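What follows is a structure written as structure tokens; I'll ask about it next.
Yeah, one chain of the complex is gone here, protein chain that is, but the others are all in their spots.
Our next item is subunit A:
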Amino acid sequence: MTTMQMKDVVKEYTLRNGLKTSTLFAVNHVSFSLESGKTVGLVGQSGSGKSTIAKMLLGLEKPTKGAILIDGKPIGHSREERQWFNKNVQMVFQDPYASLNPYHTVEHHIARPLKIHHPDLSKEEIHKRVVDLLDRVRLSPGEEFASRLPGELSGGQRQRVAIARALAPEPSILIADEPVSALDVSIRLGVLNLIAQLQRDENLGILYITHDMATARYFSDEIMVMRKGEIVEHGPADDIILHPQHEYTKTLIGAAPDPERRLKELKRIG
């Protein structure tokens, strides 16, 4: 059971325009927590600060103010502490065409995190785990996929490799930054269902970042709506979508394509 918390986090960027400087509040007093087994959806327009939150949770950016706690403790600076943190918090990137190194095989991508976080494993054991992981993300036979290059895989297969890579260190928190928006529509649900399945198996805490309200609703337990660095609404998924309180949430939901709406309109006219 792992809990990751953001406590009153602020992230400022200083913008330089000639000699003038101005401050951009990419993230403004944000607090929430992620728990094992639960999914929190983070929705908002681009530029709202969603990705900055992901980067801070991963330790790739430091907050200007506030604290990020994991099981109540701040993230340490020593090599061991960083290592432990990297093992526990992993990420699935948006674009599987960019997140796999075209030069290396599938095996390399999954074996590296295994080697880093389990230095005592032998070569054979690592290979066995790689194949296991590939089978678990339904790239079967894993033995065959392990030796392929990213260029030989389809978008959906690549994203499965990326998911296997994220699972390799056995993390407790997974950050999924628009994990399906770069994929073809007919395979999106398959990948999301896979992540959901793995979440149940591993008791993962997931932060699901997206701009798609519909999948956020079904995939998340809670939804946070973010706008210009602030969380404007936060609550149980169905409440947010079906009974939005904040104006901005209503705008977002109103903007999402919904064929049912047109069907009703046509019926009214007809």
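Things worth noting here:
The rule is short, and it goes like this: a residue touches a chain if its C-beta (ideal position, glycine included) is under 8 Å from a C-beta of that chain, and two chains touch if they have at least 3 such contacts; residues count from 1.
Throughout what follows, contacts and distances are computed from a predicted model.
Within the choices "Cytochrome c biogenesis heme-transporting ATPase CcmA", "Acetylxylan esterase", "ABC transporter ATP-binding protein" or "TerD family protein", the name that UniProt assigns to the complex's undisplayed chain is "ABC transporter ATP-binding protein". Residue A:196 is the one among A:10, A:67, A:121 or A:196 that touches the chain missing from this view.
In the complete complex, the residue from A:56, A:133 or A:252 that touches the missing chain is A:252. Within the full complex, the residue among A:10, A:69, A:121 or A:149 touching the omitted chain is A:149.
Hidden from this view is one chain, which touches subunit A at 45-46, 58, 60, 82-83, 86-87, 89-91, 93-95, 98-105, 107, 112-113, 116-117, 138, 147, 149, 151, 154-156, 162, 165, 168-169, 184-190, 192-194, 196-197, 200, 211, 213-215, 217-219, 241-242, 251-263, 266.
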